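Beneath this line is the structure, given in structure tokens, with notes to follow.
With one protein chain withheld, the remaining protein chains of the complex are depicted in position.
Chains here go by letter, A, B, C, D and E, matching the order in which they are written, and residues are numbered from 1 within each.
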Amino acid sequence: MIAEAIASLLIVTGAAFVLLGSIGLVRLPDIFTRLHGPTKATTLGVGAIVAASSVAAYAVNGDISLRELTIPLFLFITAPVSAHLIGKVALKDAAARRQN
Amino acid sequence: MEVLVSLSLGLLSACGIYLMLRPTTFSVVLGLTLLSYAVNALIFFGARLKSTAPPLTIDGLSGQTDPLPQALVLTAIVIGFGMTAYLMALALKGKAESGTDHVDAGRDP
Amino acid sequence: MLTTAITISLVLVGAAVGLTLIRLALGPTMPDRILALDTLAIDAIALVVILGLLNATALSFEAALLLAIMGFVGTVALCKFLIGRSIID
Amino acid sequence: MMAHLPILPVLIPLCAAVALLLATGASIAFKRALSLLAIAALVAAAVAQLVMADDGGIRVYRLGDWPAPYGIVLMLDRLAALMVALTSLLAVPVLLAAMSGTDTRGRHFHAFLQFQLMGLNGAFLTGDLFNLFVFFEILLLASYGLLVHGGGLRRARAGIAYVVLNLSGSALFLIALGLLYGFLGTLNMVDFGVALQKVAPADQGVVAVMCVLLVSVFLLKAAVLPIGFWLPSVYSAATLPVAALFVIMTKVGVYALLRVVTIGLLAAPFTAGLLQPWLTWLALGTIAVGSAGMLAAGSLSVVIANIVIVSGGTLLLAVAEPSAASISAALYYLVQTTVVTGALFVFADHLSRQRGEAADGFGDGPRLASYTNLGLAYLVLAVAACGAPPLSGFLGKIMMMQAMQPSLHPVLVWTALVLSGFVAALVLARAASVFFWEPGAPGIEERPDVPYRPAWGATAAIVIMLIAVLTVSFAAAPVSAYARAAAEQMLARDAYVSAVIGDPARIDRELRP
Amino acid sequence: MSPRPDSFGRRLLPQPVLTLAIVALWMMLQSDAGGGTLLLGLALGLLIPIFTSVFWPSRLRVFRAGAAVRLVGIVLYDILVANIAVARVVLGNTRNIRPAFVDVPLDMDDAYVATILGSIITLTPGTLTIDIDMDRRIVHIHGLDVPDPAAVIADIKSRYETPLKEIFGC
Partner (left out) sequence: MPRRVAAQTAVQHGMSNISLFLILLAPFAGIFAVSVAAGFSRSLGAWAAGASMAAGLVAALQLAPQVFSGSVVLWRVAWLPEWGLDFALRLDGLGLLFVVLILGIGLLIVLYAAYYMPQTDNLGRFYIALLGFAGGMLGIVLAENILLMVVFWEVTSLTSFLLIAYKYADVEARIAARLSLAMTGGGGLALLAGALLLGHVAGSYDFSVIEDRAGLVRDNALYPVILILFLLGAFTKSAQFPFHVWLPHAMAAPTPVSAYLHSATMVKAGVFLLARMYPILAGTELWFVIVSTTGAITFLYGAYIALLKHDLKGLLAYSTISHLGLITLLFGLDTPLAAIAGVFHIINHAIFKASLFMAAGIIDHETGTRDMRRMAGLFKAMPRTAILGILAAASMAGVPLLNGFLSKEMFFTATVAHPGFENAIYLLPAFATIAGMLSVAYSVRFVHDVFFDGPVKKTPKVPHEPPVWMRLPIEVLVGLVLIVGFLPQLSVGPILHTAAEAVLPGPVPDIKLAVWHGFNLPLVMTIMAFGLGILQFSRRHKLYALRDRFAFALTSPVAFERFYRAAARLSTALLAFADTQSLQRYLALFFSFAVIAGVWAWVRIDLTGGGATVLTGPLPILAVDATAVVAAATLVFAALGTVVFRHDRLKALIYMSVAGTVVSLAFLRFHAPDLAMTQLSVEVVTILLLLMCLRYLPERSARQSTTGRRMRDGLLATAAGTGVAALTYAMLTRPYETIAAYHMANAKPLGGGTNVVNVILVDFRGYDTLGEIAVLAMAALGLHALLSGTRMQGPGGPTLASADRYPIMLAELMRPLLPLSLAVAAYIFLRGHNLPGGGFIAGLVAAVALVLQYVAQGTDFAGERLRINTVRLLGIGLGIATLTGVASFVFGYPFLTSTHGYVTPPVIDKFELASAIAFDLGVFLVVIGTVLLALTELAGLRRAEDVAVPAKGDA
């Protein structure tokens, strides 16, 4: 029951963060600021949702499943690289715009 | 749901076919890819929409989906991938030889 | 309780997808679109995990993991392309 | 090993292809030897199959030991054995001709050749419709590789058209298969016929649409009007030994049609007459277009390609109105036209090597060195190709004419059969005039400094093809008798049902959802 | 830069840290700590690095495990904080923010460690690594709301760079 409550909380929080990232994506003024939203909020949101899944699995089977945690782990490793690359593209893009 | 699925597949195929009828190789590849999405989905939905579990014979799962269409789609996806790769290479070769990626450039008059 | 939470979160993630698609459509620059696509992949992971919870199946994990891997690869490829028009050189 | 005979025509080329991939760095001589060895083995297997199938039995080979309709089975009947034998025998001269230098004009020729044979034989042997799709893809991809072998813009562009069109065909094939499974719940060819018989009236409309879509795919491969225009530019773009192999490709379409019609569509009344009203017209149109194409052609290879189109149209006449007579005539016609057009392509290869820049075009070229032998070979092949007596083309024509006598439009059919041969005769006579009789253009009248010495492989290829043409002509009776037996076997559906799936009532079927 | 000849042991176990990581990942994936899983994981942990060592010839050495654990804690905490900060910015009046580019000078020359630093910067409040220039030894970052660039630089250097240098000994 407690596990289910935790899971519910986690999942809603996570979904909220996912939405937050997308709101940032829409609202923020330029590509560099927009990059902040998804790299942080969305990634964390998924982490929370996955954690919810783990907890829920525990609530159902009683097993602790760490398997799901590989997903946020992977995301935390790769998100900075994605941001770095998109940032580089944006820099190049901005430079090209300035030239024209 | 059935209507929604049917219309989606119809739209996907229409877009795919429209793109295939465009004159550049790249559009053709895009079109073929969209069409193959539709085709794969069509085969897949041969198992119908109403099913409650994946086609695994693990205890506790019941009312599994018909596995055969899934196997067929898997084969179709892989073959489609090979074909797309080859077609792209051919498109490049055509571009290298003729300087354009128009599908009909350089053919016999 | 969990079911309600799942429903709420589905709505939230659905909204996120919609917003992301708006950014994808609006751009205005290519990096914006790539960012939107990358975000979409992550949104999709969220969706997959939530749906897995809904259907009480552990079988969507691999798909989610694959989404993460392939989303990353896609982003890398698109960025590399835009940086130098060449992905592998 | 006899128990595994049905799979060998697929397995032998597959193993050869694997060996060629593993030996990717080996010398060309090694690859040629390997390829030749494999094809020799293939011929042996094919002949053994032919002998085995001629007892009238239907051999069912269960892949993975799974029974039909659950698993994939191979179905070795007279028709399959005939097609496999034809393919395998055609491969010999093709390989020999290609060994004269064509195979070194690009990479992986021999591997593609083996894959092509694997695909063709697999398509002919399978008793499963989805598996037919898979082997269609194998043979198509191999044909793409072979088509563009040698490089150049013309091949690349012809390749793009060919590939894209075939990919569209594959998409439609998949749609039809998806619907087939979705409506009938099976993939086995024989079971397809069984299931057709049980279709409720309310479902017959959609099932008929599915059947027609399936047929459309095969019509694309058979290059029927109006979806066969792709063929001439593709065949004439390929290197000529490859084109010689390609003549079997349109026959795959015809084969598939014959198979699906006899084992499937004819099983149920609502599908039995699905093709007849319009396919005859398309076949006639195809013959007309092919004839016009011959007249308009500017090179021998384009003429041959159009002969291939005409022969496809001719064969479709039988598909449109299937009977023991029409199918047996069509099967003989199929064998002979494949051999003859294949031989013509091999000949054209030989010819263009001699004519240098002029190649096989009808423009000015140098006089030929081995005039008499080439001329004689051409004479035989041209006579056979235009359906003039006493060679196989004529025999095929009289069979088709007799068999189509009771058809819906006998006058048109006869006229088409006769006139197309007439046009071919005119065009081939003009070609003879150009190649053998007209003086060379100013400046190229002199023979090249190095006299042309055909490689032994090229000569052997032509000789083999000539022997084949003469054999099909003068030993026509056994071939024709086999064709009739095959046709009668094909039309006896019950034998297939009991051989492949036993008692249809005992199939484990489940109503879903 | 071909891999230099190594001792037999190094060739057999080129990356002990990696081997551990693979075993851990394997057990996570299997959600199982049984003997079979462990053994198979070990087999993979030993085999894969041998195969991939060509891509990663230098051995990764961790000097201070304790410092590493502490840094992970700091970062996880910062991630949470970061998200709240981002949420405030995103949901607030986006016109008032002061985004800026800041160059953070580096005190090390190991590209790998710099990459870890860059990742941490991205994952933590309001900052984003756009580029790392190892020639000029700077990390080019973007701040979402930067009233004082110097403070940001100082923060990064003290909170993350110093522990990293401690962990990897550079």
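Just so it is clear, a residue touches a chain if its C-beta (ideal position, glycine included) is under 8 Å from a C-beta of that chain, and two chains touch if they have at least 3 such contacts.
Here the structure is a predicted model, which means the values were calculated and not measured.
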Partner chains on view for the chain not depicted: A, B, C, D, E
Touch criterion as defined above, residue of E:D103, E:D131 or E:D155 at the omitted chain: E:D131
Residues of chain B in contact with the chain not shown: 1-15, 17-27, 29-30, 33-34, 37-38, 40-42, 44-58, 64-68, 70-71, 73-75, 77-86, 88-93, 95-96, 101-104, 107-109
Residues in chain A touching the chain absent from view: 77-78, 80-81, 84-85, 88, 92
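Quick note on the criterion: only the chains that are shown with their structure count from here on.
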Chains contacting each of chain A and chain B, listed by label: C
Lowest number of touching-chain links that must be crossed from chain B to chain E: 3
Farthest chain (mean CA position) relative to chain B: E
Most central chain, Cα average position: B
Most heavily contacting chain pair (counted by C-beta pairs in contact): A-C
Separation of chain A from chain E, taking each centre as the mean of its C-alpha atoms, in whole Å: 17
Mean-CA-position distance for chain E and chain C (Å): 23
Separation of mean Cα positions, chain D and chain A [Å, integer]: 57
Contacts with 2+ other chains: residues of chain B: none
Of all residues in chain E, the ones touching two or more other chains: none
In contact (per the touch rule at the top): chain pairs: A-C, A-E, B-C, B-D
In the complex, chain C residues that touch chain A: 1-2, 4-6, 8-10, 12-13, 15-17, 19-20, 22-23, 29-32, 34-36, 38-39, 42-43, 45-46, 49-50, 52-53, 56, 58, 61, 64-65, 68-69, 72, 75-76, 79-80, 82-83
Touching residues (chain side chain B, partner chain D) in the complex: 20, 25, 28, 32, 35-36, 39-40, 42-48, 50-51, 66, 68-69, 72, 75-76, 79, 82-83, 86-87, 90-91, 93-94, 96-98, 103-108
Contact set on chain A toward chain E in their complex: 17, 20, 23-24, 27-30, 32-33, 35-37, 39-41, 43-44, 63-67, 69-70, 76-77, 79-81, 83-84, 87-88, 90-91
